[in-house]
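For this depiction, one protein chain was excluded, whereas all remaining protein chains were kept in their positions.
A and B label the chains in the order they appear, each numbered from 1.
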Amino acid sequence: MALICSNIEENVFYLTLDNPNRRNALSIEMLEGISNALDEANQNKDARVIVISANGPAFSSGHDLKELTAARNSDDRGQAFFTKTMQLCSSVMQKIINHRLPVIANIRGIASAAGCQLVASCDLAVASNDSKFITPGVNIGLFCSTPMVALSRNVSNKHALEMLLTGEPCSAQKAEEIGLINKAVASEEVDNTVKWYTDRIIAKSTMTIKIGKQAYYNQSQMPLSEAYDYCSTVMVENMLKQDAEEGIGAFLEKRHPEWQDK
Amino acid sequence: MALICSNIEENVFYLTLDNPNRRNALSIEMLEGISNALDEANQNKDARVIVISANGPAFSSGHDLKELTAARNSDDRGQAFFTKTMQLCSSVMQKIINHRLPVIANIRGIASAAGCQLVASCDLAVASNDSKFITPGVNIGLFCSTPMVALSRNVSNKHALEMLLTGEPCSAQKAEEIGLINKAVASEEVDNTVKWYTDRIIAKSTMTIKIGKQAYYNQSQMPLSEAYDYCSTVMVENMLKQDAEEGIGAFLEKRHPEWQDK
Partner (left out) sequence: MALICSNIEENVFYLTLDNPNRRNALSIEMLEGISNALDEANQNKDARVIVISANGPAFSSGHDLKELTAARNSDDRGQAFFTKTMQLCSSVMQKIINHRLPVIANIRGIASAAGCQLVASCDLAVASNDSKFITPGVNIGLFCSTPMVALSRNVSNKHALEMLLTGEPCSAQKAEEIGLINKAVASEEVDNTVKWYTDRIIAKSTMTIKIGKQAYYNQSQMPLSEAYDYCSTVMVENMLKQDAEEGIGAFLEKRHPEWQDK
C-alpha cells in the first residue's frame, strides 16, 4: 500500500500524505514515500511548485511510535533503527530545503512533532484556522530535538521554547503571528489560498526560482559580507541567463515574458 | 544582608531578587547571589524548573551605577572592577542558558539594561501589562553592549536597535509582539500564568528537559546540516533512555508515565 499519492495538475506537483488511519505518521515507509515523490517532482519537467497536503483529519502526527517501539525488541534495543529513522527524516527535511522547486505546506488539522517539522521545513505554509502545531515529545520523554532544528529557524527562541518545553499546541493564528506559517484561513479557503501562491509561482521562470531558492538558504548561513559577495556572483550569473534578458526586455517593452526555462 | 531569597515549593525553585531599595540593581553581590542560587537549584534534586522574580516595584534596574562609579577612584580608574562586573554578568546570563532546568522570568515593573538582559536570557518570560523593558545605557554614555547580546538573539534587528539607539522603554504588549517575552497579562495574573508554565514543565521527565534544552541552544548556533546530524544523535540517545521507553509506552497504553528521572 502506497502511503503517498502524487499527481501533477497545471504545473503543480501535489504530494499527499495518505495514511489517515495512522494520522499520517512519518514511518520509514512514509518518509521514503515523501523522499521518492520529491525526487519524482525534481525529474518532472512540468512540475514548477510542490504542494504537500494530507488526507484525513490530521496533517501528520510525527514519527510512528508503534514502529519505533517495535524496534526496541532487537539486540541493539532499536538503536540502529532509531538512527535510520532520524537520518532519513533529517534527509527528507533537507531535501525540501534543497529542492529546486518551492514547497508549500497545505495544512488542515494537527501537525505534530516531525509533522510540525515538515511544516517548518517547507518554504511556505497555509493552514486552516483550526489547525494546531505542537512539539509534544517532552510529554513522552523524548524531546523534539530534530523538529526543533526546523522550528527554531522559523520562530524566535521564546516562542520555540514555549512549544518545546510545555508540549502544548500552538493555534494556527498564533503560528501565523510568530512566523511558523504564512497564513491561517478558514478551512474552506485553504486550497484557494495555496492556489494564490502556486498561481504566482508557476508564472515565473523555473530557472530563476531555482537559482533564488538555492541562494536564499545558502546565504542565510553566511556572515554578511560573505553573503553579499556570494549573492552578487549569483545575481550576475542570473543576469546573463536568457530568461533574465527576456524578463527585463518584456518589462521594459510592457509585454508578457516568454520563459525559455519554465 | 542577602540580596537574593530562594525557596523550593512543589518542585519549583523560586529565586527572588530582594533588594527593592536599590531597585534590584545587579551589583557584584547580587550577581554572585544569582549565580549561587542557580548552582543551588542545579544541585537540588527536587528542583525541576526555576522562576526568577523580584521584590519591589522594579524587576531590575541593571548594573549598579553607584558601585561602578565608586570603582573609578582606584588606580586603574575602575578597569579591573568593570571587567570583573562584565565577566560575572555575562557568566550569570550564560549560566541560565546552560542550566539543566528551564528558567522563567516573572516580571512586574521595569526591566532595565542588564535587567532586560536577564529577561532576554531566560527561556520563558511572563510580564505584567504595566512592565517596561528598556536598554537606556545610551542615555548615560554607556551603550548597553552586553545586554544587546541577549536582546538581539530574541528580537529582530530593527526592534533591538530601536530600543538600543533611542533608550526609550518598550511596553509589555510590544515586548510580547516582538518576541522578547511570551506573555503580557494583568498584574494579578502573572503568577497564575507562570504557574501554567511550571505546572506543565514539572510534569515532564527532568532528564528529557535537560537533554532538550541543552540541545536547543547548541543546535541554534550550527549550520543546518550540522544541526541535523547533531540533533539526530541527541534524539537517538534520548530514545534509548528509560524515560523515553516509559513515556512512549505510557502513551501507547493510554496511561500516565512514571518518570524515573524526575
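By definition in this document, a residue touches a chain if its C-beta (ideal position, glycine included) is under 8 Å from a C-beta of that chain, and two chains touch if they have at least 3 such contacts.
Note that the structure is a prediction, hence the values are computed from the model and not measured.
Visitor: Which of these touches the unseen chain: A:L124, A:M148, A:C170 or A:V185?
Guide: A:L124
Visitor: If the hidden chain were put back, which of A:L17, A:L165 or A:I201 would touch it?
Guide: Final answer for the missing-chain contact: A:I201.
Visitor: Just the residue numbers, please: which parts of subunit B touch the chain that's not shown?
Guide: 65-66, 68-69, 72, 77-79, 82-83, 86-87, 90, 93-94, 97, 137-146, 148-149, 152-153, 155-162, 164-168, 178, 217, 221
Visitor: Please output the residues of subunit A touching the missing chain, sorted low to high.
Guide: Contacting residues on subunit A, toward the hidden partner: 102, 123-125, 153-155, 179-182, 197, 200-201, 204-205, 207-209, 211-213, 215-216, 219-220, 223-225, 227-229, 231-236, 238-241, 243-252, 257, 259.
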